[in-house]
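Report on the following structure.
Removed: one protein chain of the complex. Kept in place: all other protein chains.
Naming follows writing order (A, B and C), and every chain is counted from residue 1.
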Amino acid sequence: APAPRGAPAGDPAILERQPWNTSLGKPVAARGYGLPSPYEANLQRRESPGLTRVNAASVSFAPLQGLFGIITPSGLHFERHHQGWQDVDPAKHRLMVHGLVRTAKVYTMDDLMRLPSVSRIHFIECGANTGMEWGNVAVPTVQYTHGMLSCSEFTGVRLSTLLDDCGFDRAKGRYVLAEGADGSGMTRTVAIDRALDDVLVAWGQNGEMLRPENGYPLRLVVPGVQGVSWVKWLRRIEVGDQPWAAKDEAIHYVDLMPDGRHRQYTSIQEAKSVITTPSGGQVLVQQGACEVTGLAWSGRGKIKRVDVSLDGGRSWTPARLETPVLSKALTRFSLSWRWDGRAALLQSRAVDDTGYVQPTTRLLREVRGTKSIYHNNAIQTWRVDPNGEVSNVQLA
Amino acid sequence: APAPRGAPAGDPAILERQPWNTSLGKPVAARGYGLPSPYEANLQRRESPGLTRVNAASVSFAPLQGLFGIITPSGLHFERHHQGWQDVDPAKHRLMVHGLVRTAKVYTMDDLMRLPSVSRIHFIECGANTGMEWGNVAVPTVQYTHGMLSCSEFTGVRLSTLLDDCGFDRAKGRYVLAEGADGSGMTRTVAIDRALDDVLVAWGQNGEMLRPENGYPLRLVVPGVQGVSWVKWLRRIEVGDQPWAAKDEAIHYVDLMPDGRHRQYTSIQEAKSVITTPSGGQVLVQQGACEVTGLAWSGRGKIKRVDVSLDGGRSWTPARLETPVLSKALTRFSLSWRWDGRAALLQSRAVDDTGYVQPTTRLLREVRGTKSIYHNNAIQTWRVDPNGEVSNVQLA
Amino acid sequence: GEGVGRPATPAEVRAWDIDVRPDFQGLPRGSGSVLRGQEVWDAKCASCHGTFGESNEVFTPLVGGTTAEDQARGRVAALTGNGHPQRTTLMKVATVSTLFDYIRRAMPWDAPRTLTDDDTYAVLAYLLNLGDVVPSDFVLDQDSIRAVQQRLPNRNGMNRAHGLWDVKGRPDVRAIACMKDCGPEPRVASTLPDFARNAHGNLAEQNRTFGPVRGADTTRPAGA
Partner (left out) sequence: GEGVGRPATPAEVRAWDIDVRPDFQGLPRGSGSVLRGQEVWDAKCASCHGTFGESNEVFTPLVGGTTAEDQARGRVAALTGNGHPQRTTLMKVATVSTLFDYIRRAMPWDAPRTLTDDDTYAVLAYLLNLGDVVPSDFVLDQDSIRAVQQRLPNRNGMNRAHGLWDVKGRPDVRAIACMKDCGPEPRVASTLPDFARNAHGNLAEQNRTFGPVRGADTTRPAGA
């Protein structure tokens, strides 16, 4: 800590009475719905300049550099809209389930919320997260490198409950289409094994209803799968025998390989991690004790271990994991560090319970080249300079 | 579902195009910090009229009747202030640790946040929750009967880390005093075994900093213990050899027993549960399927089981528990029910992993009478009338 | 630790270490008479707590409900039965340190930390006089306060022999998780009176407007 300022007797912040200690504060329910302190205003979701040309078909990134634990405050949840977000009237919202089913059905919100529901904590990551970094360093901070990532407690009815309710065709039904009620009518195909596993038709997020930006009043939750499949303002589920090749699975969210072909229907978010403090664009306040902390996640299950390197990958130390460690949820890791004022190269590496190890940029590029935009789960490197500045770098 | 309104061809909400489907929505980061849908405005934290005489020494209750899962949205976290809430400037906030320690120390927020921290999901319940209901039914809804209850993911440094850092006296130090920086200078004694166990000096709540109403930038988190001990705007920890008998542990938060004596330092929140839907003041929309769902918690550990009764306690059925089931955290339970339009008496009963069983009002009163205000963890009864109205009742 | 934080200076500890314990650790020197206390009271306290500490306007009355007999016994009789409508501060408090500590740290409510130590002694002396614990010519100081402790009406009224302080404490109520044919046929013994139906506002406006339930329209009679 800095030496006490002011009088040698001590710190004026202690010796002098502060207004909050000598006044009557504000009443309860001054705000029926509360907000963060004004001192937290720097932490906002933000666009990355130049990433998109219009801001209603764009992304806002969550400020991971300032978040704690695993729950993302809903007000800071990342956004990805293709035709802007809408304030849907829940009284007029409907969900239709049809296609290869015995009885095509319509559900109101009243109906859905009478069905057995579950609550589960899961991460959501956009398939394009870290997409700007395939070829080289492009953006300065973890907000822009990894901020299309959030984690919430979702509440809703299992999609399988609805499919059973409509008597879906177990022999022929191999895929479902999910469609949104917004202008883009976002559509994505989900394979039936996913649909029957842990997919939810969710209305709750972190204890309250979904936010309008996240699909109020209904969104598909497809644990482990890229965000675009988590269709917002969900209004329709069709059961079919073939995938749909919708715009966002035939023109976008396809991964260009070095052979000039696109991988289509790439969906699973493989194990990944990133150090959020210290991270790019931050400056260490002083030498000595400092926690290296970050997030790890896997679309295939639980995080088994996270290793941290301070020397650019030459040596690694297992980090502490916070509980609970949940399947397809963010896991918070930390490692105590004493910064000695010398340059350092910080990295983290996630291992999931399938044994999969998060790869280096080099390994990933060897297989996928540098143009695939999506599913960049490479190990992130942050350089700490002797002046304390941290920056985004990539190693050879 | 109601028969489709309007044209026999179907529901106009489907047949007619809705504005959100035919327009361009709002851009990303339209709100750098998001808010709930305007359609959710009914769910607010609210005061109970007549409970207190001034609203800066009062309570606002969380709207449990509309929440999902276990995480309480921070904007709806219940409030209890004794001298109003304050917007404390984190740059001027200090934590002092002194008393029976080798070195009395001062920590800035910069200091604290460099220390190893942990993140944990815990409930907080005011010791006076359900206090109005000791003698008879007094309030109509679960917001007012049980709404001094919330659950968040807290992030901070273990109090034991700080006590170790100051070299506290392991032989003589038997209690710590925690003090707030607000006008009330809230003070509470915590026994050293609690202090060294799972108590946190927390700054993070649900991924972001604590809200001002909840103690920004620092609050004590005392898992399993009543809310008043979770000192907000925490600025001082003193290690001592005796409890302090502060105002809120010598005049309030003391439980009056039938013999005219007060139990002092009652702190642990024993196992308790409540059905949040259907609950008092609600009306069932229709007969048939309906989930009976609610919350259970124990200040002594994990919830092992929750039983639900539909006949006023004559017979019980174990409910489903959502995962994760965490120690000293809320646990969501549910039971599928078919309401046949007849009167019913709904109850829930929590059992924790010490084997403790949540008692009936009658059992509790037999031991404690009806005047102890605090720690009412009785089984709650909701009556469902044939017209669908649900109301708060107590059984003989 | 590892160099995080710094030692507190003595002046810093003095500035913040204002708590007073039941054994009077932390009690500052100083003194104040009942007479001076009345001046402080009338100027700074009476507007909220009433001229005699009896007001129920902003908070429960501070004094009342105690007798000379209580003072002798150290137990307030009115805490049993339904005799006294409200439990005043003086009926409950068992440690005079609590009052000194709290008044000094938190009162006046809208201007905490503005009383001098002497004025804290004085106004507490006055309050104790209002409660008939000390005579009108009493001077309260760091010594005489010990005698006052021995006169507090409810000084023997606290009980710490319960299972609710320790996480491993023994619960006082032992329920059994019966699963069927439990207890007697249920009988409703308490409900909200009809006149209170709308006392918490219209519950229709305190519930979501969709889902499995609605809020009852409490501006109309039940079932209407």
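Keep this in mind: a contact is a pair of C-beta atoms (placed from the backbone, for glycine too) under 8 Å apart; a residue touches a chain by one contact, two chains touch by 3 or more.
Being a predicted model, the structure only gives us computed values, none of them experimental.
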item: Omitted chain - touching chains that are shown; value: A, B
item: Chain not shown: contacting residue from A:Ala9, A:Val106 or A:Leu321; value: A:Val106
item: Sole residue of A:Thr72, A:Ser273, A:Ser348 or A:Gln394 that reaches the chain not shown, by the stated touch rule; value: A:Gln394
item: Positions on chain B where the hidden chain makes contact; value: 1, 3-4, 8-11, 14-15, 17, 21-24, 90-91, 108-110, 113-114, 209, 217, 288-289, 338
item: Residues of chain A in contact with the chain not shown; value: 39-40, 42-44, 46, 48-50, 53-54, 57, 63, 65-66, 82-83, 96, 98, 103-108, 111-112, 114-115, 136-141, 143-144, 164-166, 177, 179, 183-185, 187, 191, 193-194, 197, 224, 235-236, 238, 240, 242-247, 250-251, 254-268, 270, 277-278, 281-285, 290-291, 299-300, 305, 307, 311-316, 345, 349, 351, 356-360, 363-364, 366-368, 375, 381, 383, 385, 387, 389-396
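Simple rule for what comes next: only the chains that are shown with their structure count from here on.
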item: Chain separated most widely from chain C, comparing mean CA positions; value: A
item: Centre-to-centre distance between chain B and chain A (centres being mean Cα positions), rounded to whole Å; value: 27
item: Between chain A and chain C, centroid-to-centroid distance (C-alpha), Å; value: 47
item: Residues within chain B bordering two or more other chains; value: 39-40, 43-44, 46, 54, 66, 83, 96, 106-108, 111, 114-115, 183, 185, 285, 290-291
item: Contacts with 2+ other chains: residues of chain C; value: 4-6, 8, 12, 16, 109, 112-113, 208-209, 211-212
